[in-house]
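Here the structure comes first, spelled out in structure tokens, and everything after it is commentary.
Missing here: one protein chain of the complex. Every other protein chain is in place.
This part shows chain A:
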Amino acid sequence: MEMILALAIGVLTGSGVWLLMRPRSFQVIIGLCLLAYGVNLFIFSMGRLYVGAAPIMPKGGFVDPAAYADPLPQALVLTAIVISFATTALFLVVMIASRGTTGTDHVDGKEREQ
């Protein structure tokens, strides 16, 4: 499971960084999304990996902390998802505005001279 998760994070982050460097604004936004997914998985994995363990302890009980998953990274991931979703949506609006005012989807607002 560690290998699969590590590969997933690596592939997502690698593709994200590559797309972020591309000249089209659509590629940049997809790159940012992929990068955000990679980072979210990474935060999640920092609470260590558990299989079949609940993150919330039952009411009234404090039994064995080792039997439960770490809830904090899950809360952090939730916040990070919301924030990156909102800011990416804002970026999309600016991107469309830029497309409208400049007439091109190049990130610099003009095509590179051939």
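In the analysis below, contacts are C-beta pairs under 8 Å (C-beta built on N, C-alpha and C of every residue); 3 or more make two chains touch, one makes a residue touch a chain; residues count from 1.
Basically, contacts and distances are computed from a predicted model.
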Point to revise | Protein that the absent chain corresponds to, by UniProt name, given "succinate dehydrogenase", "Monovalent cation/H+ antiporter subunit D", "TonB-denpendent receptor" or "Phosphate-binding protein" | key: "Monovalent cation/H+ antiporter subunit D"
Check your understanding: Footprint of the hidden chain on chain A, which residues?
Key -> 20, 25, 28, 32, 35-36, 39-40, 42-43, 46-47, 58-63, 72-73, 76, 79-80, 83-84, 86-88, 90-91, 94-95, 97-98, 101-102, 107-109
